[in-house]
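For this view, one protein chain was removed and the others were kept in their places.
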Amino acid sequence: MTERRIGVYVCNCGTNIANVVDCDAVAEAAQSLPGVAVSRSYKYMCSNPGQEMIVQDIREEGLDRVVVAACSPRMHEPTFRRAAEMAGLNPYLVQMANIREQCSWVHDPGETATDKAKDLVRAAVYRAACHEPLERMAVEMCPDTLVIGGGIAGMSAALELADAGNRVYLVERTASLGGNVARVDLTAPYLDSARDMIVDRVTRVVEHPNVDVLLESELERLDGFVGNFKATLVRRSSGEAPPRQVVDVGSVVVCTGYKEFDAARVTHFGYGKLPDVITSFEFEQMLKQGRIELKDGRLPQYVAIVHCVGSRSEEFHGYCSRVCCMTALKYAHEVKSALPKAYVSDVYVDMHAFGKGCEDFYRRSAEVKTLFLMYGKGERPVVRRADPGDDCEMLLTVDEQLSGELIELPADLIILMVGMEPRDDAGQVAHLVNISQDKDGWFIESHPKLDPVATTTDGVYIAGACQSPKDIPDSVAQARAAAARILGKISRGKLEIDAMYAEVDEDLCSGCRVCNEICPYSAIEFDEEKRRSHVISALCKACGACVATCPSAAIKARHFTDAQIFAEITGVLA
Amino acid sequence: MAGEKLQIALYWGAACGGCDVAVLDTNEFILDVHAAADIRLWPIAVDGKYADVEAMEDGELDLALYNGAVRNSENEHIAKLLRRKSKVLVAFGSCAHLGGIPGLANLASRDEIMNVAYLHNPSIEKGNTTLPRPESGVNGSTLTIPEFYKRVYELDDVVPVDYYVPGCPPAADRIKEVLQAVVSGGLPVPGSVVGANETALCDECPRTKNEKKVKAFHRPWQVMIDPETCLLEQGVLCAGVATRGGCGARCPSSGIPCRGCYGPLPGVVDQGAKLLSAVVSVIDSNDAEEIDRILDGLPDFTGFAYRFSAPSSLLQRSVRQ
Partner (left out) sequence: MSFEPKIVSFLCNWCSYSGADLAGTSRVHYKPNVRVIRVMCSARVDPTFVVKALAEGADGVLVCGCHPGDCHYSEGNYKTMRRMPLLKRMLADFGIEEERVRLEWVSASEGTRFADIVDDMTERLRALGPSRVKTALAYDAVER
């Protein structure tokens, strides 16, 4: 091997690294490693002057490899790859050593942390010496999109894409569009009609020449990769041999929404046993029919609304479902306008009124004479039948936090504000489109703050309440953001996909076919004629399973070769 | 080299003698060898003393074929002697190449081996606790025998080796090729494996290969083996996927799984680890308990995976004291 000229850059990250690791000592130690031409320690490598330092050294010192010891490669690898590219160095000749997230932030200051950083830098230097320049592949971007779920998010994404002139396949499992929003009467905080909103969207979607609405249909299989997916769609309604179609799409937006928490899982409210304990969605149904009444047809005199059913509890879901507080206030308004003489009490844990216009709405609700009672998180208001002679049907016992008193509240109708939870088959959907779920079952976005609609699978986006509980405006915003991401890709026409994939050296392959079954993407094909296996690089997602399996060492994982990983092993242990 | 005969030596270290017999398996070709070469040392076939070799000039031999592993001090001594006296030293056969069958002893400690061989063995007289020692006094004089090392080494652990001819034993046709190459000067760059293929055994195995998924492993005698299809697909452990070809696939052709004697493929650093990876990949289960049960069908997998290569593997030997 000709002598390498490696540049090593040890980032201090202000004091984030330098307070724990002796960065100057790490840079000095790296100086004597084989092939290292330049080794520097600098305050902020990711800053403009930091990147400029690398660019200049590549040009003036003739560096052929760059090692940056800094934060996680998941954070700034793209940054330093771009810097190398600017200086005319292939971006795959850059290697990072993670001395922040996996060193300075998790260890105490001192020699051991510094020693560990030196080990990690040595491994990166050894590895970088084995790096090879790689070229990214350019692939076509199919401008068609698959949107899964015909709720408010799905329809919004579909319209945004279709209005821009692109074909959209909108797949909805049920027989109608609208999703959960279609089950709602008015919406908080402006009390505008959900129906009007939905009807307008549905009409536009159905009539749109660029949108193919597929009702009672599901995604059965998704093959391919960003820009070039093949989606198998199946119609569920029609008996024995359901009709299938395979469509080519470049992107997928998952908008599968949520389902409401099953109130029967909470026993102390008597849901399912007491006739007039109902869920928020059952109450919406009543509102849509225009008549608030008890099971026996009488009008309720006392209406109690209970918050956080299934939400913010250790027993069920720890998270807040976000829309129930404002929906509860909306109910107070609707009850008061339908039954001005009724007493409405609102039994809550904390009042979450964080959205635009929500705080005003909360204030206005107090003005319509709603009685607010606060119960403690983890406490359980208990419902029982009222005694004969009481002028109400039920009694709700609340350990009221503000007064400190145990209050028995009369109630004829109790509305349980049930929270949101992931749909039962969210796991199957995640599996189909290869995305992950968090501990509660919601789909995980690429980055919680900086990349909230993309996922870890390139070309697959998430929008709406399938990602976490969300109100209508947030769902719509996310849907249109996903559409915008896709439109950006469509407008570029071609996509560059990562240069990491596996390749078979046909001179070494024996045709044993051990690897054929290993690939989860069927990217390995066996050529009967040549009796050799080969990798269809566009389908390969670079996991490396076949590489580890190949007993002939005939498959190479580009950028994760045996030689590179061996060098890293030797490096950390030297 | 015209007119002058090649000077060659053949030697066996820790070996079974099969490699020497394999040379004779070249049949009448051995006469050509004899015509082209003076055989200066070949303990199994011709008379010759160590002293004769010691008396040679350094580099006097053109070629030495060393078969067998290095198990004791005598093996090492002769290996070093032949290295000095020969221009080209070849590790001949699996034992010299990788450690071979004797190398399996590296999975046990020297004490364990001595215990089994000399102390706790049905054929040992009760109460006899005699153990071999490098030196022992007999009737006032000292007898010496070679020292039995703690472990087995492959040839290139003790001397630099020019070429490796794999196989247990090497196939006769390939021996011919190698010897012809020596005569004609057609040997590749030193350090190469010769007389073997660059691809795995499967490449020359006549059995048909399909995608592989198995729910259980079987010993060859436990199942009716289909003569047409890949053994591994039938759940019969076969080392062919992780083993160099070149032998002509004699074992799988006759219904016997490959045992791995031609060693790892070029680019593979540890034959056993690679074989392990390939073998488990055909297991058709995602359930930890079921996987464990299926693995129970692979008794002494380590012995199988490293049957010929333990001393040259990454771990080389057991670290049990």
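Labels for the chains are A and B, by order of writing; each one numbers its residues from 1.
Assume a residue touches a chain if its C-beta (ideal position, glycine included) is under 8 Å from a C-beta of that chain, and two chains touch if they have at least 3 such contacts.
These figures come from a predicted structure and were not determined experimentally.
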| item | value |
| --- | --- |
| Among A:Lys116, A:His131 or A:His307, residue touching the chain not depicted | A:Lys116 |
| Option from A:Gly7, A:Pro73 or A:Pro91 whose C-beta touches the chain left out | A:Pro73 |
| Contact set of chain B toward the excluded chain (per top definition) | 73, 76, 107, 147, 149-151, 153, 157, 268-270, 272-274, 276-277, 279-281, 283, 285-286, 288, 291-292, 295, 298, 301-303, 305, 313-320 |
| Interface with the undisplayed chain - residues on chain A | 72-74, 98, 100-103, 105-108, 112-113, 115-116, 119-120, 123, 427, 431, 434, 436-439, 444, 456-457, 500, 518, 520, 541-545, 547-549, 557, 560, 562, 565-566, 568-570, 572-573 |
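One rule holds in what follows: only the chains that are shown with their structure count from here on.
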| item | value |
| --- | --- |
| Between chain B and chain A, distance of the C-alpha-averaged centres to the nearest whole Å | 55 |
| Residue ranges of chain A in contact with chain B within the complex | 507-518, 531, 548-554, 562, 566 |
| Chain A contact footprint on chain B (complex, rising order) | 198-203, 209-213, 230, 232, 240-242, 245, 265-269, 274-275, 277-278, 281-282 |
